Structures are given as C-alpha cells and as structure tokens.
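Only one structure is covered here, and it is reproduced in the block below.
Only a single protein chain was left out; the remaining protein chains are all shown in position.
By letter and in written order, the chains are A and B; residue numbering begins at 1 in each of them.
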Amino acid sequence: MGTLPRADFVFNNGAEIKTMDPAVATGSPEGRVINALFEGLLRSMPAGEPDSLGRIPMKPVARGMADRFTVNAEGTVYRFHIREDARWTNGDPVTATDFAWSWMRFLHPETASEYNYQLFYVRGAEKFNTVQLAVGDKVEVELADRKTPELFPRGTIRRGILRELILPPKEGSEDTGHKETGSADAVEAISGKAIFVVEFQNESSNTPATETIAYAVSADGSLAGIDELKQSYTGDYSLSNIQPCKHVLYDFNEVGIRVISSQDLEVTLNSATAFFPELVAFYPLHPVHRRCVEQYGARRFTKAENIVTNGPFRLKERRIRDRVRLIKNEHYWNAAEVELESIDVMSIQSETTSLNMYLTGQLDWDTTPPNTMIPVLKKRNDFVSTPFLASYFYRVNTAKPPLNNPLVRRALNLAIDKLSIVDNVVKGGQTPANSFVPPGMIGYEGYQGSGYDVKLARQLLAEAGYPNGKGLPQIEILYNTADSHRDIAEVIQQDWKKNLGINVVLRNLEWGSFLDSLRMGDYMVARSGWIGDYPDPNTFLDMFVTGGPNNQTNWGNVKYDNNIEMAKSEADPATRMQLFVEAETILMEEQAILPIYFYVSKNMVRPRIQGFHANLQDVHPLHLIKIRREGSAVDNSISEDTN
Amino acid sequence: MNQTPATTTDAQPDKLSKRTELQRLAEVMSEARTQQGVSLWSDGWKRLKHNRVSMISLWTLVVIVVLAIVTPALPLQSPIFQNVKQRELLPPEFKTFKLGIAEYDETLASKRQELKQMSTPDDRAALEAEIEGLEARHPINVYWNDPNFISQAMIEFRIFVFGDYCIPSICGTDKLGRDVLSRVCWGSRVSLACGLVATLVSLLIGVSYGAIAGYFGGRIDNIMMRIIDVAYSIPFIFIVIFIMSFLSAPAVSDTLRAYKINQITVFFLMIGAIYWLTMARVVRGQVLSLKNEQFIDAAKTIGTSQWGIIFKHLVPNVMGIVIVYLTLTIPAVIRFEAFLSFLGMGVQAPDISWGMLVNEGIQVITPIRIYWWMIIFSGFALALTLFSLNFLGDGVRDALDPKLKNR
Partner (left out) sequence: MQLLVFLLRRLGWMLITVWVVFTLSFFLMRAIPGGPLNGERVLSESVRAQLEQRYNLDDPLFVQYTTHLWNTICFDFGPSYKLQDFTVNEVLAQGFPVSAALGILGMTFAILLGMTAGVVSAVRRTSIYDFSFMLLATLGIAIPSFVLASMAIVLFVFYFQIFPAAGWGELKQIVLPAMCLGAPFAGYIARLTRTGMLEILSNDFIRTAYAKGLSTQTVILRHALRGSILPVVSYLGPACAGILTGSLVLEKIFAIPGMGSHFIEAALQRDFTLGMGALLTYTVLLYVMNTLVDLSYCIIDPRVVLE
C-alpha cells in the first residue's frame, strides 16, 4: 500500500516533472528539484536588502561546488576552484573533470539539450555543438563501436585533423559533389551525408607517421546512402575505403573548458559576458556523475536506486504523479547548514486541490493558488506576491497556415483584451504585455507596443485575405493542464470569436507531453511562459534566434540573429541595449509570439517557514528553508477584516 | 289416469324463454361492446398511472425534455458569453439583464438604410464591408456559437417574442461571468441528446442482434452468443476511454473533419456501442420462447420472408421487455456521458454538458469560499434526471411485469 508519513516540508510543484537530468530539463518545476539534488560551481544566494517591492536580489556566489573563482582583467577567463570536501552521494570526490565531462555531454549534439546555447559564450562551444567544421580544424571522431545504444559511454575517440570535407551536391545544382574547403553546414554533417577525411598522428613509432582515413557518419554502422555520394563524386580522391563512424565533432579539447587539475577548472569565453556567473549557477550546468550515467543510460540513471548526486538533498523516492521525496544528503559539504531532513515535492495539477491542501495543513508552500481566489488570498499574511522577471505569452507556429502570414498574427495579437485578462482573470496585479521583455531591467527601455485595437485587427485580417474571419481555418490553442491557463485560453477564444469571427478550439496536455508537443512543433498557438535566467534582456531575446532550441516557433530573421550575435560581444552597454531594442522590435513587428502579461509571483507560504524570500526570479532554494518549530501548522490569519 | 296439462304450460315457458333469451343476448352484446380486452400496454399504463412516484417522475422527465428542446426559444442569457469584468462568480441574483440584441439590430438596420441612400461606389463599398462585418459578428453567432438552422429559428422567435428581456441570473454566474441557469439548460440538451441517441443505437444493435440470434438458432445462435460472452468480459468503459484518446489524435480528428463527421456524433455512437449487450441477450431469450408460437407458424404459412418474420412479428412482441431495459440503459448512458465530460474526455468547450459543469463546480470549492451555486444547480439537475429515470424505470418494470397482471 505504500503509506508515507509526512515530510518536514511539503510543497506543490504544480506538475509532474518531465525529467531530473540537468542537461535536458527546461522548466521551473524541474529546476526546483534539480537545484535540490545537484549543485553547480556557483549558487544563486540572497545578497542584499529587499527593494521597494520586497524582492531580495540573488547573486551567484562561490557557495556551490566552487569555493572561489577568479576572473581575468578582460573578463574572458574564469578559473573555478572546487572545494576539497565536495562529494557525490556515493562518496566520490567532485572534480573538475566531472564538470568538463558534464558540460561536454550538455553540449553534445546528440544530447539535444534545449539550453545548450547558454554555453555558447565559451570559446568553441557553439562550434562543437553545431558541428560547423572547416578544413584544418582539429576534430574528434567517435568510432562506430559503442557497446550500448546509449550516447554514453561513447565509442572509441580518435583525435585528428580534418583534411578534406566532401559534401553532397547542393540541391538543384548541377554539381556532382564537391570537396569543401570552407565550413560545412551543420545539418548535413550530422545526417551522414558528408564524408570527412581525417588525418591522425600515429602514436607508436610506426612509419608512416600519420594515417588518413575517410569517415561517414552512420547511425547503424552501415554505409547505406554513402554509395550515392560515392557515385556522384568525381573528384580525385579514392572513396573506396570509407569507414562508418558515429560522430565527427570539433575536438572538445579545443573548446574553452580546460581541466587544470582535479580541483581547478578554467573556462575561456569568446568575449566578456557580464552574466556568465549567473549562467554557471543555473541548473543546466550542474554536473552529473559520469560512471552513473554511463552505467545506467540517460533514461534510467535518474531512478532513485541509481542516481548519484552532489546537492544538499538526495533522492529517496519518486512516485509518478504523486511526489518526489528528497532527504538530506549527509555527504553535502554544507550539510551542517541544511535544516530540513525530508522534503516532499508534490505534483498536484489541480490548483484548487493544492490550495485546499495548503489551507488544511497538508502543504507548507503552494506555488499555484487559483486565480479566482487571489482577491481573497491577497489579504492574508501568508500570501507572498511580487512582480518578477517573467513573461506570459503565446507562441505561434509560423509554419502552419494561416499563421504563416504576419498580418494574421498581428491581427490576433491586437484582438486580445489583455487589460481585461489581467484585471479580471489573473487578478494578481499583473501588467498587460505588449512586448516580450519584462520591464525593470536597468538601461533597457524595450519595445512600446500598441494595445487592444479591434478596428485595426479587423483591418489587418481583411488585408490578409480573411475579411470578418471568413475562410480562416480553425485555430487551436494548446496549453498545459491548469485552471489558470484554461481560463485565459477561454477568454482569448471569446475575444477572437467576438472581435474577428474566428473559430477557436482548445487542447490541453500534461506538462511533459506539452513540452514535447512544443518541441516537435505539433501545435498552432501554444501558451508559454519564460522566466529570465539572469537580469539581462539577452535571456529573453536569445531564445528566438533562427533554429534556436527554445524558439520552437519556426520563425527566424537574419537581422535579429545578427543583433543578438553582435550583442554577445558588444562592450558598450548603451549600444548593446540598442541592439536588443532593435531585435525586440523585429520580434514584435513580425509577431512570432503574442505577449499577454508580465508575471507577478503568487505563493502561499506558512508563516512558520523561514528562508523564503521574494526575488526577481521567484526561485526559492530549498536548502535555505528552515522551519520555526513554535509556529502553528495552520495559520489562516489575515491582515484585515474580510467578511 | 291424470293428464299433464302440457299444452297450456308448454306454451307459456316458450314465450317466456324466447324473451329472456333475447334479453340475455342483448345484454351480452352490450356488455361485449363496453368491455374491452386488456392488452399488455393498456394494462401496464393503467398500473403505471396508479404508481404515484412513477407518475411524478414521468412528468418531471417530460418537463425536463421539453425544456431542453425549447431552450433556444426561452428568454435565457447566453450560455457561453463571458463577461469577466462585471459578472464574475455572482451568487444567485434577481437584477434584470438585457441582451442588447435589439440595439444591435437597430444599428444594423440603420446602416442598411444609409446604404440605400449612398450613391458613391467607394463609400458604398466601405459601408457594405462594415455591414458584412456586423452581420458576421452578430450577437446570435457570438452568444450561441453559430447555432444550427433549427436553433437559429428558435432564437429569432425568442427575440421576436421577448425582445431583449432575459431571465436574471437566478442561479448565479461562473468564474468567467457566464450565466449558470442558461448553461444548465443548454447542457441538458447535450446530456439528454446523448442519452437518447446512444440508447437508440444500443437498441437498434441489441434488438437486431438478439432477434437474429434467437430466430436462427443453432450454429448461428451459438457463435453469436459466444461473441457476446466474450464481449461481456471486456471492460467496455475502459475501451471507450482508450478509443476517445485515439479519436483526439490530430491525424484522426482531421480525417473526421474532412468527412464532416462531428466528434460529438462519434462520441454518442461509441457510448451506444457499449450498452447493447444486455439488450441482445434479453431479446434473444424472448425470441427463443416466442418463435415457437402459433402466430409465427401462421406468418410462415402465408409466406412471410424470414426477415419479415423477425422484424414485423417477433420484434414488436419483445418491445415490452425492451422498454424495461431501455429504462435501465438511459440513466446509465447519461451518467457515463457526465462521467466522461467530468474527466475532460467528453464534449469540448464551448459545448456544454452537465458533467463539465459539475467539474467546473468542484474547482471552486475551497475552505475559504464555497461558490455553492456552481455545483448545486448542475448537480441537482443531473441527480433529478437520474432519479426520475430510476423511479420511472422501477415503475415501468412493475407495470409491465406479467406476473403482476390484473391485480
């Protein structure tokens, strides 16, 4: 039957988490669990006094796996020193190699992490991930001798120099295959349609001193498809001896992540990046234990009986759609300061049920109080609510007609009464959004969009060829199962029907399936939310570069990409902000997304819980939570009279 | 020797008996005319009438069904139009409420007048476009989600008779400002329609199946019954849920939409496909016992085809027991539809069903505020319908029970 006594601290995470693997997770429910189980080099900790809205700034500090770090004068080289007593739960010490290996895994194209671009500030990282090779590059070849179908442990790695790159003929041209002396297109390189000619140094004192082998990437070890290439190529190189391999990648030793010693890791960036420490503290860069991953595989290493972690808590049990039980990790370097012995991370989808459980004492922290109750809850002492850096918007799949027409998208945006949604549906004091980046970032004025304008919307729709909505195919709004999202979707359904005459259907999926649908582009309009990972417009805007893994809208714009790229290395803050403003303007004018509102956090927290601070990202590290024993279990006090 | 006075006494009784004979025959004739044979139906109906509870249930159901049918013609507010700003979660109230359609129609009419007087083609085009827009966004389409032909006619009738007047929100409003009373009324249409259609489907399938199996007997009967035996062990409810998920896949729903098949229709058909099993078994039993009766022999002698015998003679005679099982099936179907809609697998927004309303009601029950009207009215409507069907069913069963005949 599996009875479980209540843990010290119980909170509702809002949804069943999709995964516990830091390298592939993207959501905030996953983030809460991963930040408790794992720890990165740095940790975001409260630092400073609360601002006028009661928010405490969070800074990445060396209170993680690293106990100190240094930056060189230009801001391009970081050196992290890993503390001596950092341990994994199986007793192994945490070393710089763990980080280098985890970050390599994170960047590996086959892992397909959606956050991999966070490390692209590191020299060579983007090249490694996107496999943009040029002749003369140092490459690593993974031979086709993997023992398991999993990515890790990898097959034999041979490092050499790329001498030739043979690509299939470009589509529609009369080329019959050509040798490439520039860089290859990343997609072609991976899909097995290129031939890499690599030269290796011979280790032993053989003659010849080097050997040159031609490789083609092949998943199953066969060379099917290469024959076409062989036939079409009429160059002077003999293609009779092509070997299959798993990957030909940029040599990871050339990437700016270097293990100096077992306790020292050196990271070299392309250019000074002010928010790099924030990125290092962010959960996708938390390390994973190599032997554990290699032994059990990516899917199974997160099971409670297999997982090896290094954070303040360890995984005791995971019950699907019920809870994740965490218990204190005695091997944690700072275990003395962690007060909670056990935590239950509940995955209750229904907002009302979780509120009821909170009010009857079963939960200590509710992250999802229902919107209808907010006006009543606002008056209570245990309701913590501040604006934070997050945006609620609808992604639009710009590949699906009729949404491929920007006029249609703009009409849809203008026909939503966002003020009404904010005042009457979410009711938490949110701000209606006409741009993507939330206000409040120093130096960034952002994009001033126009608000609710039904007349213009109708005009645009007519211009697009659908006067009064006639002829427009049905539009489907996808959202992850939650009452608040459904209410907003229903209101927008009516707005579009009433104002534009469009028929809308709604579809909802559980969080994990929802993320999958987004990823695969299996939607028309999808509810989305994004929390800034650091206080800079880049965290919002770099999502939407062409083909970016977090883009998921099939939209792209070359000037936008250029702006974002230039901003990465732009030193002058004013120019940099200007680049962002231009980029956001492009994003908004082409309306790849429909902004709805800027978030205000809503948490219900028991008064006896200490260590819970409102902040700009609404993150609440679990190891800082302490429970004041004399408080009552249920405190329904309110600060003023209500009936 | 004494002589019996035969002649005189003989003549007297003759005359007497003739008269009484005639009288007697006349009396018998008049009795025969007034006294009718008691058929199963009239006997059953009479007994049902005496069952007070069943009659109340019957009348309740009649009222509910009639209300459901004429809902578009009733002066109700819109069931789907949201007004989050002003009307959110209002408790039951009696404030008057106006639809605003009259005003809209006036504006439309005046624009049309303008159009007649307009001469320049450019202005005409712009005004025509405007009028087209107004027509496309007419409140009737927005308030009632593009009603079909019949409903539209009823709604226009309602506007004609009642104008803008609406029954105030005597059942309160929900969290998006929609009137609960009209939602319950419109929801009844879906729930009851489902009950009817699905039951009809199960009736058609079950009766045909059982009649064929029972009539042909032998191998055919054996196989058909075996199929039913296996089908009985299959948990159909779970299969229907599994199939509903299959239907919601984009590939399938696109195909359905291409063939213009409504998803609701498929849904109703699926539910009907669950409940035919018992009906088939029961009908088969009846047919087995009836097929050896004389009237079947008679039909065979005059040359009625096999199918004619099955459908013209046997089936009407099993109707009694079929009706009894109908009264068991309809509430089960309505309850199952509510069940599926509650789980989110039945009808989808903006369509309404009682199960969906109960689901919405549960979501606003908290210790600090209980919006009781969200669940009481829809729950009550559902419970009342199920109650009435149950009691009526009990009554019909008792009424048609041949063992209780002529008591």
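Going forward, a residue touches a chain if its C-beta (ideal position, glycine included) is under 8 Å from a C-beta of that chain, and two chains touch if they have at least 3 such contacts.
Worth saying up front: this structure is predicted, and the values here are computed from it rather than measured.
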Touching the absent chain when the full complex is considered, from B:234, B:269 or B:298: B:234
Full-complex contact with the absent chain, from B:137, B:335 or B:397: B:335
Residue among B:150, B:170, B:269 or B:383 that touches the chain left out of view: B:383
Contacting the left-out chain in the complete assembly, out of A:73, A:442, A:520 or A:558: A:520
Chain not shown: contacting residue from B:222, B:245, B:265 or B:305: B:245
Given A:76, A:356 or A:424, the one touching the chain that is not displayed: A:356
Where the unshown chain meets chain A, residue by residue: 1-6, 16, 18-20, 109-110, 112, 114, 149, 187, 190-192, 217-220, 299-300, 302-303, 319-323, 346, 348-350, 353, 356-357, 359-362, 508-510, 512-513, 516, 519-520, 549
For chain B, the residues touching the chain missing from this view: 229-230, 233-235, 237-239, 241-246, 248-249, 251-252, 331, 335, 338-339, 342-345, 355, 358-359, 361-362, 365-367, 370, 375, 379, 382-383, 386-387, 390
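Criterion: only the chains that are shown with their structure count from here on.
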Where chain A and chain B are represented by their mean Cα positions, the distance between them in whole Å: 52
Chain B residues within the chain A interface of the complex: 80-82, 84-85, 88-89, 129, 132-133, 136-137, 141-142, 145-146, 175-176, 248, 250, 344, 348-350, 362-369
Chain B partner contacts - residues on chain A that touch it in the complex: 350-352, 355-356, 359-360, 370, 372-373, 376-377, 420-421, 423-425, 458, 462, 467-470, 483, 487, 490-491, 493-494, 497-499, 501, 503, 505-508, 522, 636
